[in-house]
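Structure, as structure tokens:
Here's a slice of the assembly, chains where they normally sit.
Chain lettering (A, B, C and D) follows the sequence in which the chains are written, and residue indices restart at 1 in each chain.
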């Protein structure tokens, strides 16, 4: 099992096959979202992964994308279904026990999405009103809420499409996750707004199996190069330049 | 008043013409035996008398009420017409006593103590008073059939229909059932119509013997004519010779 | 797997409790609804039979998850508030009732028609015969398949996980992704399901044999 | 309301949804074929009673039958890589469904064989046929006819159960409907109507087939 994965050099295998298999989100607007028109996944992370692939394997390098959700991404990485996770995944100490993270490629912060005019303006309101907050199984956001707003009830859904639908059908008063993701939702659903600022820092890293140090090194190097040659900025701009209230510089922090 | 009157009755199962132009009158107190080859319509005829089968055309008057008339309450007719089946059809989920007492209780609203008294009388009459608390599954076939008869009698019907009551019994059980049927048949206040191949029974207690073939009544004789005078119908003669082997 | 029980025992037990609670509620409700539609289907009234047929066909031929999602997503949007547990239990009830209707109906059918005929010619009405004679016997035949329906209910209640029903599977998902020990977490959940379902289905097989 | 329907059923969305139907059918048909073959073999093994083998097979079947399909999907999708196999979503879904449904079918086959009048086997044995000859020429053909309705309704369940594979992100019909209404709340009802109707058509067609076969047999 994981032994066979550990004994394998993913970088070598990928260099031979000229393919990197990335686990990406398919339900998260701006980061990774499935386009029903052509069945392709599109978003900031997808573009970044593509750029990283070329940077790491040369111009013939191909990026292969497999959908993950917050709850499937870890087992799939550990099982070797995917080589790396680039799926709005926060670098946390807890997770570092299991996987290695690249340098930060997107600096997010946890926030709330509520219906316009909601009595909940921030986490404190949520705590005081003992509201129900919606999240997604396997995100650290739900664990954060338990710490920050212990009075709030947490309801975990399987993915963000579900969570958003649940918010609309008033299964909860607020949806919590990272601001970037929430902005994506409010773009699509103008009746819902991101509110209360960020209350936990959520630096995204690309997760790689612990044994794959050569791959990780190469990945970090490629990331630095993309930042240096301006491609990173271009991709970030492409996806976020017309998102209202989004703080560019914050996100690009390392 | 006649007990049962068929006037030009026609019965179909879907497209299949099961009874052809049946005309038959049975007077109160008569004992009529109905015979005929398998599939000739004996069961169909007898079952239509208490409305288990619906006729398509003609008139069928039982105890003064026309069964073809939609206003006739079939449940009222059934109170007066009991039926005993080949396979007994005892209520498998009720004890012997409950089998007998159920219909009088919920249909006739007979009072509980009277109901029980009558039920025990009937059990006594069929010689099974000691089996009252058993379940049907614990009885032999002959006992089941006697209970079924007691169940019918407890409703105090004016007329009893029997559809091959002994043909599912082990040979050594047949006599007990026939004996009870004979005492019923001799009771002049009871009309009985019996489908059976037990010619000894027919000889002993029937007033009339009716022979059916292909959904028609082809012979309707007094007992003596049937057994002594040889039936006029050729098929009836053949059949008779076969079952009297 | 043992340490999953040690670390998350309370959570798992709570989930198991929710699973059993919703399965039992759904069993009782679907038994009532299912029997009702089975009787409609066996009734002499053509219109009633048609209604029953439509109800049964609809709920038999649409996935449970779709029915459940409908109650979770659509009903709160347009009709009334409803949490995942409620939506899931309603979905399970409606879905299962269609199968129970079929089961009870075939139970009624497997009662010797002679029982109905005997009762009818003994003077009972159709509904009296149904109530005193046929149904009590049908239920005896139907106990093993109903037990199996209950096993199905317990298994199917895992759809509550999709709608945040706090059932065993929901807790399993949560534990799997917070402990990051996917296989161990799901194995623990599997063991708990089996503890409930295996004895029932073995007992039902025993009953089936005894009845046959 | 009507506008919502028109917008929801845009050509793109419909194409996407029907693609999901295609995957639903692909997974269904592949699992039906697989589970029919495996289930029949297992059912016979269970009926015939080869000493320990049948008992072990029987126990495994019982374990699988008594677990929720969702768990089996997880075990296959997340568990198989532990032994070195890395299935894609569609093969994983087919594999999991096949395992689960084979266990269900084995049970149907076993009880179908048991439902054949024992007199048939006795007749064959008394006529000089061996046990296996009796099973093959006389009992199995009759059992198959008897169990067709149960098998078809199991296949109906199978088609419906493919919807559970959304949990491992199988891009089938239900999953795709969620993606579509995840983008626009107004599409919720149109999407539910669409998938309910599509599932209903597929499953009802199967159940009509079952009724037809049942009638023809009677």
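Everything that follows uses one rule, which is that a contact is a pair of C-beta atoms (placed from the backbone, for glycine too) under 8 Å apart; a residue touches a chain by one contact, two chains touch by 3 or more.
Worth saying up front: this structure is predicted, and the values here are computed from it rather than measured.
Stoichiometry of the full complex, written with the labels used here: A x1, B x2, C x1, D x1.
As a working rule, only the chains that are shown with their structure count from here on.
Once chain A is excluded, the chains joined through touch still make one piece.
Relative to the whole-protein C-alpha centroid, the nearest chain centroid is that of C. Ranked by how far their CA centres sit from the centre of chain A, the chains are topped by B. The two chains most heavily joined by C-beta contacts are C-D.
Chain centres here are Cα means. That of chain A falls 83 Å from that of chain B. Distance between chain A and chain D, defined via averaged C-alpha coordinates, is recorded as 36 Å. Chain centres here are Cα means. That of chain B falls 45 Å from that of chain C.
Chain contacts: chain D has residues 78, 82, 166-167, 178, 181, 185, 188 touching two or more partner chains. Listed for chain B are no residues, as none touches two or more other chains.
Annotation, chain-chain contacts: A-C, A-D, B-C, C-D (touch as defined at the top). On the side of chain B, the complex with chain C involves touching residues 50, 52, 75, 78-79, 81-83, 85, 87-94, 102-103, 106-108, 148, 151-152, 155, 161. Contact residues on chain C toward chain B in their complex (touch as defined above): 112, 114-115, 117-125, 128, 132-133, 136-137, 140. Across the complex, chain A meets chain C through its residues 70-71, 74-75, 78, 95, 98, 137-138, 143, 155-158, 162, 165-166, 168-171.
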